[in-house]
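Notes follow the structure.
The chains shown are only part of the set, and none of them has been moved.
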Amino acid sequence: MIESLKKSSEKSGLPPGSLVHVGAALETVTRMSVIDYSKENIEEQQIQSVDEILKYRDSDTVTWVIIEGLANVEVVENIGTMFDIHQLVLEDILNTHQRPKFEEYDDHLYIVLKCLLPEDEKFTVSYQQISLLVLTNFVFVFKEKTDNLLYPIQQRIRTSKGRFRSLGSDYLAYAILDTIVDQYFILIDLLDNAITSLEDSLLASEATQDSLVTVQRLKREVINIRRHVSPVRELTTEMLHSESELVDEKTRMYLRDVSDHVMRVTESIDSHRDILSGLLEIYISGVTNKMNEVMKVLTVFSSIFIPLTFLTGIYGMNFEYMPELRWKWAYPALWFAFITIPAVLLVYFKKKKWL
Amino acid sequence: MIESLKKSSEKSGLPPGSLVHVGAALETVTRMSVIDYSKENIEEQQIQSVDEILKYRDSDTVTWVIIEGLANVEVVENIGTMFDIHQLVLEDILNTHQRPKFEEYDDHLYIVLKCLLPEDEKFTVSYQQISLLVLTNFVFVFKEKTDNLLYPIQQRIRTSKGRFRSLGSDYLAYAILDTIVDQYFILIDLLDNAITSLEDSLLASEATQDSLVTVQRLKREVINIRRHVSPVRELTTEMLHSESELVDEKTRMYLRDVSDHVMRVTESIDSHRDILSGLLEIYISGVTNKMNEVMKVLTVFSSIFIPLTFLTGIYGMNFEYMPELRWKWAYPALWFAFITIPAVLLVYFKKKKWL
Amino acid sequence: MIESLKKSSEKSGLPPGSLVHVGAALETVTRMSVIDYSKENIEEQQIQSVDEILKYRDSDTVTWVIIEGLANVEVVENIGTMFDIHQLVLEDILNTHQRPKFEEYDDHLYIVLKCLLPEDEKFTVSYQQISLLVLTNFVFVFKEKTDNLLYPIQQRIRTSKGRFRSLGSDYLAYAILDTIVDQYFILIDLLDNAITSLEDSLLASEATQDSLVTVQRLKREVINIRRHVSPVRELTTEMLHSESELVDEKTRMYLRDVSDHVMRVTESIDSHRDILSGLLEIYISGVTNKMNEVMKVLTVFSSIFIPLTFLTGIYGMNFEYMPELRWKWAYPALWFAFITIPAVLLVYFKKKKWL
């Protein structure tokens, strides 16, 4: 299903500046965790109130705040006030119908994109909007759901002795982006499998009305995925060429890498779209082919037996003056016809390759 | 129906400089209302003549004039004279077949776009052209119809204590644009519903000739909506990058937001167009599929009974020398054939998956 | 029909610099008229020789020369010599297979485009190439046909007291362009009607082989119109951004307006092309639909009567030992079968929605 765009209807009548959560609330509770790290130390905790972050504000360590669940609008509001975030950014964080984008403000960067995860084997995709707010020593991540998507990064921070923990908040932002983009590859793999197996069944002429439903469902899903993934390349490119001091020269290299990955995903989606768009024609070809076969059987049967039945009809007539009826060899002669006529027709059909 | 383009035929023969209302007159009466506001005060009234605006001309307050109904050409003419508006702008306001555009003049900005509203459940869309004329302390809105489209903004002005009323005419223009673009989202939602339900009925093979009519009607409507919506993005981008002093730096942020919204609408329309364009193929697939089924029934019936009828024909002949006719077990033997031949054929058809 | 491109074959062997009329000569006689006007005076006359223009060459008035019919090559040659026009321009004027374009020379501008007029109700379009040569105080218009296309402009010059006659040759050129572009709108209106009525008949399944011919003819016509109209936008944009002193700052505003009109025409043509390209599919859908219906009738008839005929066949056989033939109730019992079998089948077909 194409994710609906109910933004306006939900929010109409409210002034543009008021903070409201727009979109389906995937979690009722808001869970906040903080990881504060420097080359030497690491501190992790669950927090209940935004105020607990305050103490990290003026330290030199990188502080990573993960907010899971957007139902609690106040959390976003408080962070906005505390770190002086632009009103429109706060609104965008709470509206889960955003187009992926990168926005540069004086002292913070705003990144929003979708995390796409396959939900079951029928290739149903779940969408989660993820917002990143990057400040000098802070990264805020706003997620719609509580899951372990970012767990590998947390693990790396914990175990990394040197490299990761010595880099700034921009590198952390890159790592998060990279993790999300990596999920796209898994999705594409599954899509590839789904399309290939559908294609095989269509080419084997095992198509049913169900195949049609699957083709159409995949088509919609691919259109949808493309819509959420392709702007990510723009996002990374803009971040790559951003003149903000928040993006370090060294990190740019890594962003170029992510950008390449998104490019590969997009090209792969396009390839799949091309293939999908041809499948309906293959389906029609298959059905037409089968119909042709059915027609041939009908024609062979009819063409053989209809003339014979006509012959029997003739000698079933009750005319008084039908000399043949009294001939001794008439009936066997007719049997000869009953055998040769089909034989001739069968040879003819054979030659036409209908058999 | 694609909105017709009868501009030239209606106006031909007249000099380009003469003001005439071109397009269907949706209202016979012209209704004018004025809202004049500053941080402290707000004044609202209905006016009968353009002269009543004069008094606001030299004040510092923002004056918002809404003109509903374009039948009265003099109103536009008078405003043009009073505020020194370019002749071509006045013509464009009165010609309701404009392409959305943004034009920058020395001391005023001209914005024209379409408001699209769904009219009924069959997804019929009504189009209304809305022109905005933005001056230093003035915003003129020219609408074709009297409706409550802008009511939420009026309400916000009335209730807003601080923010809205302290911002200039450019912010008011943004708010109007935002309201119109928000309507597009509602439209897209409805379009999504219409297409989804059509798709479902097609995939369930419940298609009739009517479905074909609906597909074609939606296709036309989508082409039409796209034509009116996609230039709005250009419009907002041009306004965003305009060097006019009339557009404040702060307002640009908000314009970028509107621009993003239009982008999302356009992408969504394109997605829907892609899906729609595949529906006709699904329809044909469905019909072909059904035909195949019909053919199978015909073939099964014919192939079973035509050979049997031939058999009965043989023993219905009146030859004198047909020894079988006198055999005692001939008739039961034939009944045996009448049962085994169909059985064999049914197994064959079963194997071919025709049953 | 796509206008043929016989340029080369007609002209091959001749040096590029020789002036020859290339294309079908639509008029055998060349008719020349001159309108010389300033704010105060206006002078109109038919002339026989180009020399009669000479006297206006050094005056300050705007002189508009209309040449209708291109058979007389000398006329173009003389004007070329008299006003020092580039050889290639003269060749282009005489070759009526030009692509619309704007060319800037040191002291003259060359504009060439097509005027498209519908010829009859079957949407046959006539093409006329119109060349404009704009000099400081001169506008030459070269037309292929004698018609009243430019009559409204002449009328405006005659009646206009102030405005028109006080503006230069560039404004006159704009007025001519605007008049030609206005004709495109009329054409688009007719095209819209033609397509809508075709679409209606296709959707009502009243399609015949003729509809196919019409679809294809309209398709060709649309492709053709697009080819002649879409470069006009380029033309106006180039003229708009031309650095020539011949284009006044005030006139640019008006050119932007024409450019917008051409844009609208082009977008409208594209919309129509989209719709047209779907019509063939609708036609095929319709035909397939009808075939399906025919098949159903055949199948219902055959499936009902073939088994019954088999039954009658059985009891038409002449075996001596057929006990049923002597049973008293056999015949009525069979009639019972003759009625119940079709009834059952009809219910079955009803359930399958074939009836």
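A, B and C label the chains in the order they appear, each numbered from 1.
Heads up, the rule we're going with is that a contact is a pair of C-beta atoms (placed from the backbone, for glycine too) under 8 Å apart; a residue touches a chain by one contact, two chains touch by 3 or more.
Predicted, not measured: the structure shown is a model, and the values here were computed from it.
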How many copies make up the whole complex, given 3 shown? 5
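Quick note on the criterion: only the chains that are shown with their structure count from here on.
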Category of the chain touch graph - line, ring, star, complete, other: line
Between the Cα centroids of chain A and chain B the separation in whole angstrom comes to 26
Taking the mean of the CA coordinates per chain, how far is chain B from chain C in Å? 26
Chain C touches at least 2 other chains through residues 316
In the complex, the residues of chain B that touch chain C are 1-2, 4-9, 12-13, 15-17, 86, 88, 97, 99, 101, 209, 212-213, 216, 219-220, 223-224, 227, 277, 280-281, 283-284, 287-288, 290-291, 294-295, 297-298, 301-302, 305-306, 308-309, 311-313, 315-318, 322, 324-326, 328, 330-331, 334, 338
If we count contacts the way the header does, which residues on chain B are in touch with chain A in the complex? 152, 155-156, 160, 163-164, 175, 178, 182-186, 188-189, 192, 196, 199, 203, 205, 253-254, 257, 260, 263-265, 267-268, 271-272, 274-275, 278, 281-282, 284-286, 288-289, 291-292, 295-296, 298-299, 302-303, 306-307, 309-310, 313-314, 316-322, 354
